[in-house]
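Every protein chain except one is present and positioned as in the full complex.
So that you can tell them apart, the chains are marked A and B in the order they are listed, and the count of residues begins at 1 in each.
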Amino acid sequence: MLYAGIDIGSLTGKAVIMKDDDLISSSIIQVKRNPVLTSELVYTDALSKTGFTPDEIDYCVGTGYGRERIPYINKSLSEISCHGRGAFFLNNAIRSIIDVGGQDCKVISIDEYGELVDFRMNEKCAAGTGRYLEIMADLLGLALPELGAISLKSKTPISLSSECSIYAQSEVLNYISRKIKKADIAAGINHAMAQRVHKMTEKINLQPKFTITGGVAKNVGVVKALERLMKVEFQSLSIDSQLIGALGAAIFAKSYW
Amino acid sequence: MSATNFLDFSSLLRNAHLTEWIQNHKKVIGFYCSSIPEEIIHAAGMLPYRIRATNNLNYNLADSLLSQFNCSYVKSTLNLIMEDKYNFLNGIVIANTCDHVRRMYDIYKHKLNKNSQNPIALFFLSLPHLFDENGWLWVREELKLFQEQLSRNLNIEIDERKIQETNHLYKRNQELIRKIMEFRILPEPKLNGVDFLKISIANSSVRKEYANEKLEQLIMYYQQDEGPKIENVRARLMLLGSSIDNPAFIQILEHHGAIVVSDLLCTSERWGLKDPLWHYDNWNSEDPYYPIIQRIYGDCFCPRIMNGHSLRMNLIKQRIKEAKIDGIILQRLEFCDLHGCENMLIQQEMEEINGTPILSIDREYLLGDTGRLRTRVEAFLERLERS
Partner (left out) sequence: MKANVKPVEMLYEASQTTLGLIEGAVPKHEMQILKSFFRCMESNLRIKLEQIAEGKPIIGHHFAFPSEVFSCFDAVPICVEAISYLFSALFTTGSEKYYDLANSWGHPYHSCTSQKGMIGMALEHNFIDFDVIAIPSAPCDNTIASYQFFSEHLNIPTIVADMPYYHNSRGYEYYSNELESMIQELSTILNQEPNYERLRQSIIYSNHAVENLAEINNLRRSIPCPVESVFNPIGSAVQNFFSGQVEKEIFYNEVLEIARERVRTKKAWRETDERVRSFWPYMSVFFDITFCEWLDRKLGMPIVTDIFNYFFFGPIKNIESLDTKGMIDGLAYQSMEYPMVRQSESFASVFFEDAVNLAHQFSADCAIFTAHIGCKQSASMIQLMREILKEEVGIPMLTIEMDIGDKRMTSLETIKKKVLEFTQTLL
């Protein structure tokens, strides 16, 4: 049987195609001008790698910010449930998922069946999301993917006192003007980000084992800082961290079929 | 006009009844909170109108006076006032019910009235923060002083007979609202949370004689066998927390098939509370002020009553049973310290007794980011379904 999961976020669209319990194809693209177009493009791209057509897909679940506008899905579910289910599918020892995307940060608790127990989401502030890192990377003249790796070279990380990303920008500019090393500034930025995420994790009763998903999971600096703050070790997942939501949606598709 | 047209009154500040009232050169007195003795305003032959932020689109004008730490609901009402949308008011009554609302009195006094060619009459009530005998006696005195002030300021006589008549009217009004509340909690509810809020808002923006007529029509409508019925309710929710006067917020909560069958909001179900929350036994029940004091003080569900938390919790638990609640939405307006802290206690206590699952939402009055809110609600419903 063939199932699909589509996750349309604010910055990227993702699709996963499964045949029974095997992931046979996936795709990640930047969002286009509207979620419908994004969903069609990412679905088409994922399918094209399988040789199957949309008609052959038995059930499709949509999730993410733009889920309700996807025309071809059978059902929509929240990305919170989908991230929980996707992580659980890859490692059924996982009970806590921290998902940090472009504009959202979610902390998800699941039970031994992969069912949602509790969750928290950030409020409107961007300071604990990928957006914060984008702004800071830009100030440092770095590409976003470089922010994590460079921070590992830091010997004396700076400290950012302001929680607000707006005020933090002027602090970073101050450090830059003082010719502080980029590695040290990057490390400070990643640590501040991790602190913000950490605060959210404290609002909910989380159990081991832990994992981190979403685009920010690719920033090794943030991941390590968060592990230190939470005193945990994140379980790595066998697929791209940005695909977990779509994978969870596909798993749900199977259960609904 | 069909019975349900009354609900449309909630979508406009100036409804048909108000328009006619003003055209007949009658007075309108605005007020903010359910702890205002609107019965006395009514007895004085005026229309008590609950201030709300209906159709406000931004805070541009209000931001020039209030800070970023102020309640967005109060800010929204101020914005409308500054846009002249409330130019039908002849007066306004404010009490020390919260830090944001009470400062509206000062804004009126030092700015709005000062710069206006038609300043409105300002009234203030100091209300207690404790349920006790002293508080009861204080409120009694406040009502007397308010009545005298109203008479003097607006040159109107208010006698005891008129207050007694008004009390009967308001009692009937509460009974009718209570009846409609019963329709909400049926196994297949007759109306959803959006509609009940609309009814409550409409009820607070017209004279009670008119409201009672409309409510009676609505009750007949809901009582019909062929009347409305909501089937396949995904989850029965209770809504608690800060003041809500925007049905669009409840619409978001009900978007995925859940129904808000009960709430204990000050703009909504609190009006129809059946049993007194707190009661002072040593008072003459023949006193015309008695039912007013009971309503605005003894039945005050607001967290500003510092020794009322356990009474509020008991009522919540009672209502959860009565309405067969599956989940609670605890929402708080940003910068609302009263509900902010109370919600925290409610959540902790519910968790301690393994009570009804709760979704906590922090929000601003203007519904900017509805996508994120819908996601939270949907995830909550998914959680309820699987537990």
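Heads up, the rule we're going with is that contacts are C-beta pairs under 8 Å (C-beta built on N, C-alpha and C of every residue); 3 or more make two chains touch, one makes a residue touch a chain.
Computed from a predicted structure; not experimentally measured.
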May I ask which residue of B:Lys111, B:His168, B:His279 or B:Arg386 touches the chain that does not appear here? B:Lys111
Pick out which of B:Ala3, B:Met82, B:Leu130 or B:Ile156 touches the chain that's been left out of the picture. B:Leu130
Which is it among B:Gly45, B:Pro228 or B:Gly340 that touches the chain not included here? B:Gly340
Going by the touch rule given at the top, which residues of chain B touch the chain that is not shown? 64-71, 96, 98-100, 102-103, 105-107, 109-111, 124, 126, 128-130, 132, 134-135, 138, 141, 303-304, 306-307, 309-310, 332, 334-338, 340-345, 347-348, 360, 362
Contacts from chain A to the absent chain lie at residues 161-164, 167, 170-171, 174, 199, 202-203
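Just so it is clear, only the chains that are shown with their structure count from here on.
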Gap in Å, rounded to a whole number, between the CA centres of chain B and chain A: 40
With touch defined as at the start, can you tell me which chain A residues reach chain B in the complex? 65, 76-81, 104, 115-119, 121, 123-124
Under the definition above, what is the set of chain B residues touching chain A in their complex? 362, 364, 368-369, 371-372, 375-376, 378-379, 382-383, 386-387
